[in-house]
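A single protein chain has been removed from this complex, and every other one stays in its place.
On to chain A.
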């Protein structure tokens, strides 16, 4: 089973990644960054809305015991600030939302490609 984690904001995110790296460094960690949701559970980021079900569905293709971290980046204005820490972090270097990546690996999909089932499955299955 894939172990899913939900975090909100940059601080929670960094703490979670540190925890996973020290605690379980051998298993793959996939991270999805998406726009925050309002009280109705709706995100301001339309591609994130589109991508989420595809990614959650494709998760079954991810390796056993791998981790999946869903990061709620926050509100639109926070994300649009070019100094947003998610953009500045050398490990994330986020430019687009949503972005799905394998932590500290070359595998990365962003924008519309995150809702392409074929590509998302490839991301979870890729062994290179």
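For the reader, a short list of remarks on this structure follows.
One rule holds in what follows: a residue touches a chain if its C-beta (ideal position, glycine included) is under 8 Å from a C-beta of that chain, and two chains touch if they have at least 3 such contacts; residues count from 1.
Note that contacts and distances are computed from a predicted model.
One chain of the assembly is not displayed; among "E2 ubiquitin-conjugating enzyme", "Signal peptidase subunit 3", "GPI ethanolamine phosphate transferase 2" or "Thioredoxin reductase 1, mitochondrial isoform X1", its UniProt protein name is "Thioredoxin reductase 1, mitochondrial isoform X1".
Contact with the chain not shown here comes from a single listed residue; of A:30, A:67 or A:113, that residue is A:113.
Although one chain is not shown, part of chain A still touches it, namely residues 105-109, 113, 116, 118-119, 122, 126, 128.
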